[in-house]
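Before I ask anything, here is the structure I am working with.
With one protein chain removed, the remaining protein chains of the complex are shown where they sit.
== subunit A ==
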Amino acid sequence: MTETSTHTLTRRGLLGLGAGAGTALLLAACGGGGGPAGPAARQSGPASAAPTAYTGPNVTLSFWNGFTGGDGPYMKKLVDQFNGEHPNIKVTMNVYQWADYYAKVPAAVTAGQGPDLGIMHVDSVATNAARQIVLPLDDLAASLQLAEADFSPPVWQAGTYKGGRYAIPLDVHPLGMFYNKTVMREAGLDPEKPPQTAGDYLAALEELKKAGVQGHWATPFPFTGTFQFTSLLYQHGGTLFNDDASTAMFGGDAGVQALTWLVDLVKKGYSPKNVGQDADVIALKNGKAAFNWNGIWTINTLNEVEGLEWGVAPLPQIGSQPAAWAGSHQFVVFKQRSQDDDKLTAAKVFINWISRHSLEWAKGGQVPARKAIRESAEFQALKEQATIGSQIDHLFFPPPVAGVADVSPLIDTAVNSAILLKKEPAAALSDAVTKADKLLEQNRKKYGG
């Protein structure tokens, strides 16, 4: 953000301030209303003030998230900038390890000590909606005039639960294919033309093998072995679950093809056996591997390695259609003992402001969820992010069903056993599917799906 544009925004914000106050009064006089009805009990009428301004008394918002890595400072910077531009809103940010965060937040909310707003991964939203940790945000989306077209359909749909909206997408973080240009060049491959089809990819791996390089280290661990498996599953036309997540689908032909392809990397000698945790990305950095399918967050990791010549491309299309795994950070608002409309309005202003400034966030290694920003020249100028972001129409998310993430460890185990050559892919997957179906049935009873 340049200094001038900041000033413009402030001025615009000030103008909006007056308009917002008027609207708020008007709506208050009408007794509230507007916005589609949410499924869960709302504590009072929706606060439908103008989205870009908050005129009430000074409020403090606590904002919790798990940005402990290189992403943390980028969010902190945005929060500081927001606080500077909004004298009557003070946002305080608390950062926890994600695992701690997901354990702490429900406990804090139950104790009435919960934060006002936070970030959740997309596959946790439905579970936390069912557990009444997060509030429905239909009115927020309506008053901010946010709709599917402003994002992308899969990421927008993923933030819902039983027809209600519970989360506003901030970013998506897909897998991309990172490659070591030096290694490719030394094996006689063109580093400016990374392989993008199944045939080219295997041909490249064969060339690398001849040059004594195991090109694609197949990791048996969830980061990112499971993500590679699910990407390939969707590429072969499969899905993790059926639409209402009542049945696990990853054990079908598509799943077996996907996992077999990864296992064959090991069997054909394109990958060493027994790849350890993170060894795949270390191998890429050390020049022992040519390719690594990893999350967009790897951009920062590789930038820190001096003298490393690397590039990134969309995942090659191995199956019948392009597809890539992605996660998504989404804004949520937490339930409080008593609702404070001022805080809700301020939270709305904050979410909207960060969302509009998510280009800054993208620099930390993310793809903004918001379409307008994704398509802006500024984002396209972030070459690596834009390349990975070009997969936006081929991303997939699990169905928004409570407890769906419980199945992940089963998939992790199947991928792990198969890539470590302990079980045949089909057997490993069918074991996981049997257990997954029982879990899904249990969850249906538990959450009343």
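One rule holds for everything that comes next: a residue touches a chain if its C-beta (ideal position, glycine included) is under 8 Å from a C-beta of that chain, and two chains touch if they have at least 3 such contacts; residues count from 1.
Basically, contacts and distances are computed from a predicted model.
With the options "Carbohydrate ABC transporter permease", "Iron uptake system protein EfeO", "RNA polymerase sigma factor" or "Gas vesicle synthesis protein GvpL/GvpF" in hand, the undepicted chain maps to the protein name "Carbohydrate ABC transporter permease" (source: UniProt).
Interface note: of A:N94, A:Q132, A:N242 or A:Q321, the residue touching the hidden chain in the full complex is A:Q132. Shown as candidates are A:V59, A:A283 or A:I411; the residue that touches the absent chain is A:A283. Considering A:K76, A:K193 or A:K273, the position touching the chain not shown turns out to be A:K273 (whole complex). The residue touching the chain not shown here, chosen from A:F221, A:Y234, A:F250 or A:F350, is A:F221. Contact residues of subunit A toward the unshown chain are 102-103, 106, 110, 127, 130-133, 217, 220-222, 272-277, 279, 282-283, 286, 288, 403, 406, 409, 413, 416-417, 420, 422-423, 435, 438-439, 442, 446-447.
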